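Every protein chain except one is present and positioned as in the full complex.
Note that the chains take the letters A, B and C in the order they are written out, and that residue 1 is the start of every chain.
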């Protein structure tokens, strides 16, 4: 199998799906000749032309809203926000127009919105956010967050083909740092959680970049730690989550987003309600401090979850 | 003490604060001569004039953003969204401009944004939403949600005087249905939770309209049920919450918002992490189904939490 | 109390002058068309009058919004559209639903929140759309649907289909950011979309002077978009302007902004007594009632307009009986359809009653 980076896998998924399905097209700021701020769409305009790889004005509401319009007449748009942070400017179109349309009327809005998210790159308060929890709380959206190149490709193909609006969270810090085997050709990764490493003493649940941090933090712990990669936050794969927690009886949920109201807090609430009898300890959480993500590396490091904090929480739980 | 409705209490708070502090002014759509869609600002233009009771264009981003601008030069704006649902159109200005300003720079943005929220009025998918969880997940904002007329006044006075941006969640169904004694004159209600009814067998945590539903649901249960009104969702009064849970050892969190990622789910996660040792049963939650709020009364009733569902969850827990 | 606004005097400047109403013959509408326009407006009004009555009788949950007195705009504009041209109506545009062929019983059932209403009781009042007939369900947030219409037009252009999309919105809605994003996007990409600004002098209680300093129709030039102002109470004038805009759109000439000047003849919704509007202003506009005008025009041409009215009356009465017999929706179904689980259906074809349509369908899947 070829080895690709996370961003190469995204590029490949877009290219293959555009070849396969001529309803698929791309929209975003500077995604054409420039190939996007992170180069996710590099080279695609050469193969597919400017109509299918559309540079747009700086107008996030219009990017989302016109995507919905094109989708309901049969297209399959894939939108890029230049940074996930700018999705706040298209928030209304996502939650009110795209999210509710099918439930309200039976008319589907199959759009994909790609969000380069996450911290660890000295991006500061406006280039480091993890907005996924907002969208989990908006009915009708799916929220997907790959952690590996293989999943980035397979989940993106699944997202584009999904008949619903999908918020696709790409982690910027993984774009070039994550590299791995990616199956050639066509495949879809199901929107379900995946047990990355089996274990029996403790479950660590994470998604996106934090899956790697969780693996690193627990690799030489003197215990059998199971690591679960959620992959899809909405709808949440509660089955896999609960099965793992029931097996291990102890659980830590890791989330890179601001702690209050984070996706991980919701996962913890589900566990505390539905797996209580199997729990041998508190549902621990590690997340970012409840502040904007700082710019200076020293401050950012103190804000985001890291292997040290995860390890410490695991040790606490194991001793519990 | 005079008896007022919830909306009369809001009107009184606005009037008294505008008399007391000439930096305070109001902005919103149709809040002037018309007195607002719900009449919260009725009569205020007559006393304070059109400069301080400002009818605005339909431009939610500008309502929030100009409020921030006026606040940083010394004003104390109070904005009304015509319905809470429209705050999605001003979302970016709230989370990115208002929420982060003080942490980033030390410059405070003392604005209050009043949101007529909630269901139970056949408002359908766009006039029934409870957006508070979104704002809890945005650092730097305070989120306040009164359940009684006395709190509506006291919390609104506290919100306007607070040097931070405050999202003030008013429940539409309470505007005229909730009536109670409201202290005359000036007072501030602290942004802390309140034990509404003391008990020892089970804690029910709620806020806004659900406080009343929780009280009703539990009033003739054959058990000692403590009911806690959160009043302030961000920052959360974890002290009061945890003290109650530790005392009662069983807890139900009620939330009118969509279940996934709701404020109540965050409260449940905090409890499951920090009061685990005291828990004698799962952290139960009752919330709205994860769908847009339906219009038809039969569908809406099946979607929102009600006394029956709360009672059932309480009975389950008591038997646990 | 602040005195009611004198809307006539306060209006922001307007350079564009109103198009004259056409006289007794018409180049593009035959007599059947002109009679049909009356029929459609009467149906629209009858539906909304009946809806209001049902609301006052306590049979309609929630609020009630309607466009009585503004029927000419939605009916006239939609009448110019082809079967494959979808429309995005807002709260004054019941006529768009009617022209596209939405069943009257379905609309009344919608008001009543019944299982057989267009949205099956999920959506309220006018927040619905029979998209199988090319009517896109509106969201409440103004004017988000302009952006959606722009996106449909983008889809048509990308596939080389000879179609256009049309979106309505009010004067008040022009102040929101999405208005600008849609205008600019449609113009810079030269998309086949028609924007119909319904200037009814008010946004809820807010007069034009507090919304803008210059009439928004004059902004079109700044986007590189042609604009025209028409008498929004003259159904044939609105039709004409839209017909022209549509041809431009289909021929690759890009978007058009049409301002239809009209008046909101009642409160914002049924709960609003509109005390902020002076009775004189309303009385003056009453003289310009679009249905009376079309009826007079047809009477002068010898058409039996009472017969049209009788037809409509009977149709709406039947539909009402049908709607009232519809069951309420089943609460056990609320979770169904949160997600789409199969290959999505797309926006369908609506009625296109105008006699002037040739075999101009774009040749899509179901054409």
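Methods note: a residue touches a chain if its C-beta (ideal position, glycine included) is under 8 Å from a C-beta of that chain, and two chains touch if they have at least 3 such contacts.
Please read these numbers as outputs of a predicted model, since none were measured by experiment.
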item	value
Partner chains on view for the chain not depicted	A, B, C
Per the touch definition above, residue among B:15, B:39 or B:102 touching the missing chain	B:102
Option from C:221, C:292, C:307 or C:325 whose C-beta touches the chain left out	C:221
Option from B:68, B:169, B:202 or B:272 whose C-beta touches the chain left out	B:68
Candidate in contact with the missing chain, chosen from A:3, A:21 or A:46	A:46
Where the missing chain touches subunit C, by residue	12-13, 175-181, 184-185, 187-188, 190, 209-214, 216, 218-225
Residues of subunit B in contact with the chain not shown	25, 51-52, 56-57, 59, 61-62, 64-75, 92-93, 96-97, 100-108, 110, 139-140, 142, 163-164, 235
Hidden partner interface residues of subunit A, rising order	29-30, 32-34, 37, 45-46, 50, 55-62, 82-83, 85-86, 88-89, 121-127, 289-292, 294-299, 301-303
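As a working rule, only the chains that are shown with their structure count from here on.
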item	value
Per Cα centroids, the chain farthest from subunit C	A
Chain centre separation in whole Å, for subunit B relative to subunit A (CA means)	30
Subunit A and subunit C: spacing of chain centres that average the CA atoms, whole Å	40
Whole-Å gap between the CA centroids of subunit B and subunit C	36
Subunit C residues counted as touching two or more neighbouring chains	119, 122-123, 127, 139-141, 177-178, 338
Per-residue multi-chain contacts in subunit B, two or more chains	85, 88-89, 125-126, 290-292
